[in-house]
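To start, I am sharing the structure in question, which I have written as structure tokens.
Every protein chain but one is kept in place in this view of the complex.
Take a look at subunit A:
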Amino acid sequence: MRRLRTYGFVAAFLAVPFVLYTVFVISPYIQAFQISLTSWNGYSSVVSYVGLDNFVRLLRDEVFWRALRNHGVMLVTLPLVTIAIALFLSFLLNLGGGPGGSGVRGLWGSRFYRVVFFFPQVLAVAVVGVLFQAIYRPDEVGVLNGVLARLGIEPVGWLIEPSLALWSVIAVMVWQGVGFYVVLFSAGMAAIPKDYFEAAALDGAGRLRLFFSITLPLLRDTVQVGWIYLGIAALDGFALIQVLVGNKGEPDGATTILPITIYNNAFSYGKVGYASAMGVALFFLTVTFAVLTLRTTRRERVEL
């Protein structure tokens, strides 16, 4: 009876989120799988099944592969760069200060910096997009090119040169993401008992040694979570690219990513079936990425 009451209590709380999740997340996913097997155009009341045709066509689609390649680049660089910068900053903020680098305090003014680093995270993606349009603007009015012009350097087409555009976009994503991971890692670092650092410092360990031998191993779980978040962010990027560069992954498809291709196919070209097939592909990519990351980075807990 008591058990029933406990579980009833839990079930009552779970029911609403469970229903919402099923209706708004699970069922659309299942429908996407269903629609990916059709040639539905988004209007027709008759839906005809075409088997795996959409997927066969996907393999031959140049734009799809270009999008995948861009995802690949983002998947490697975005987490790597963001986590490296975030770790460096949070180490300085939490453990970089103190007399002789004893590693128990942050740098002077670290609270202030922490807030500053978090600023970009507060801005909506659309705002960030518009902001960086002004920063990257390809004439002297642009913030970056204005500085370059003062130095007598020709303006650079940050977003209009196919070789630069994707990197410019990734730079914005890093800029926006770092603050969050600084806070995340700071929380992780705060959880590490100070005694370790003090003991190590007494034994003569420097800042570098402290970081690589104590901080990093004990932060492993947090970094891993950050890696997965960033990987998923790399597979999205839709809103930012849409606002910043355009709705076709300009220039020359250099910033094309799957969500953009999906959106165009579904809503501009009336190929909802085909777009759903891409959605399914993206779903498997995301899941594969998450599983792989969890697998490869899994290991025994650090014994303290």
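Keep this in mind: contacts are C-beta pairs under 8 Å (C-beta built on N, C-alpha and C of every residue); 3 or more make two chains touch, one makes a residue touch a chain; residues count from 1.
Note that contacts and distances are computed from a predicted model.
Asks: For the chain that is missing from this picture, which UniProt protein name fits: "NADH-quinone oxidoreductase", "N-acetylglucosamine transport system substrate-binding protein", "histidine kinase" or "DNA ligase (ATP)"?
Replies: Of "NADH-quinone oxidoreductase", "N-acetylglucosamine transport system substrate-binding protein", "histidine kinase" or "DNA ligase (ATP)", the absent chain's UniProt record names it "N-acetylglucosamine transport system substrate-binding protein".
Asks: Any idea which of A:174, A:214 or A:272 touches the chain not displayed?
Replies: Selected residue, touching the omitted chain: A:272.
Asks: Which of A:64, A:91 or A:136 touches the chain that is not shown?
Replies: Reading the full complex, the residue touching the unseen chain is A:136.
Asks: Looking at the full complex, which residue from A:113, A:167, A:196 or A:238 touches the chain that isn't shown here?
Replies: A:238
Asks: Touching residues of subunit A against the unshown chain: what are they?
Replies: Spelled out for subunit A, the touching residues are 24-25, 28-29, 31-32, 35, 39-47, 125-126, 129-130, 136-139, 155, 157-160, 162, 232, 235-236, 238-239, 242-243, 245-246, 248, 250-253, 258-260, 262-264, 266-272, 275-276, 278-280, 282-283, 286.
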